[in-house]
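Just one protein chain is left out here, and the rest sit where they should.
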Amino acid sequence: MVELSPHPIDVRAVEAAVAGIDCGALLSFVGTARDHNRGRVVTGLEYEAYAPMALAELGKIRAEIAERWPGVRLGVVHRVGAVALGEPAVVIVVAAAHRAEAYDASRYAIEELKSRVPVWKREHYADGTDWIANRS
Amino acid sequence: MVELSPHPIDVRAVEAAVAGIDCGALLSFVGTARDHNRGRVVTGLEYEAYAPMALAELGKIRAEIAERWPGVRLGVVHRVGAVALGEPAVVIVVAAAHRAEAYDASRYAIEELKSRVPVWKREHYADGTDWIANRS
Amino acid sequence: MNVIIRYFAQVRELRGRDEETVTFPAGTTAASAYAALGLPVALPVAFAVNLERVPGSTELHDGDELVFLPPIGGG
Partner (left out) sequence: MNVIIRYFAQVRELRGRDEETVTFPAGTTAASAYAALGLPVALPVAFAVNLERVPGSTELHDGDELVFLPPIGGG
């Protein structure tokens, strides 16, 4: 499951899509919109994606994981559009036979996502908005 | 939340116990009983704990995490007794402001649990049972 | 040659549109297209042509889809 979703992400559905009885380790990362960022009070936020390229990059990341950690499965969903505070903005689920590869693959997925996948974030404040880039 | 449970673990309840709007990263590790292990077909398994010491060690691990990664919260539940294949045997949930500390603290918790917490696992096979120690 | 340009985030706001088709002379690169449109050099954009990230020196071809990528913020 590799998706961009304009609706709240169903974390359980992503887990169900990748889990299996052959996998001893299921690791779910949920990145959530926070009410504070870099010292400012955030009142809301939105994500904008270059959808076809974002999906292509996410698919590449999934293929890279399958090649580097054979048998490991990845599910990833990123929100687009307006996201309420406290709602998941991104969900990354990894199913693996063993925990070490689950942690490594999950971390790989989120780091690559944040550096490669064309998604932009705009934070809203009481007095305006800002596009917020990931720190490299 | 630090518990030993004779009943199926409610992963969502563990997440709810540690999540908060101040935390941008929620990482849930679910370790599940597999149907194969070390080349043998596993038909069932059970966990036995030295409960007061296991709870004390889990509490220490939580305190170590709170000291090493200030603001990071840990919830951990381990099953005891008979566990059906595919059911979670252990659930570790970490809530953190940032993802790096979520991954580091979660990995610390599971590695320390597997090396320090007095819980024993007996696997059942078609032709008998075995106590299975963690590899160090 | 005609190049389809899609705009996102700050670049979309600066350009005031989501997409357009622009005619450039042969030899135009991704970076020189950005400059030709008068977009701000202070914004550190990367470039994608036909869904692939490319260097700014990449020459464009008729029918290419070009996107300027301001610093991303997903996750």
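Order of writing sets the labels: A, B and C. Residues in every chain begin at 1.
Note that in this section a contact is a pair of C-beta atoms (placed from the backbone, for glycine too) under 8 Å apart; a residue touches a chain by one contact, two chains touch by 3 or more.
Source: prediction; values computed, not measured.
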Contacts of the hidden chain among displayed chains: B
Candidates B:Asp22, B:Glu48, B:Glu64 or B:Glu87 - the one touching the absent chain: B:Glu48
Full-complex contact with the absent chain, from B:Val14, B:Leu27, B:Val72 or B:Val119: B:Val119
Chain not shown, touching residues in chain B: 31, 47-50, 52-54, 56, 78, 89-90, 110, 113-122, 131-134
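The definition used in the following text is that only the chains that are shown with their structure count from here on.
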Distance between the centres, which are taken as Cα means, of chain B and chain A, whole angstrom: 24
Overlap residues in chain A, where contacts from two or more other chains coincide: 31, 110
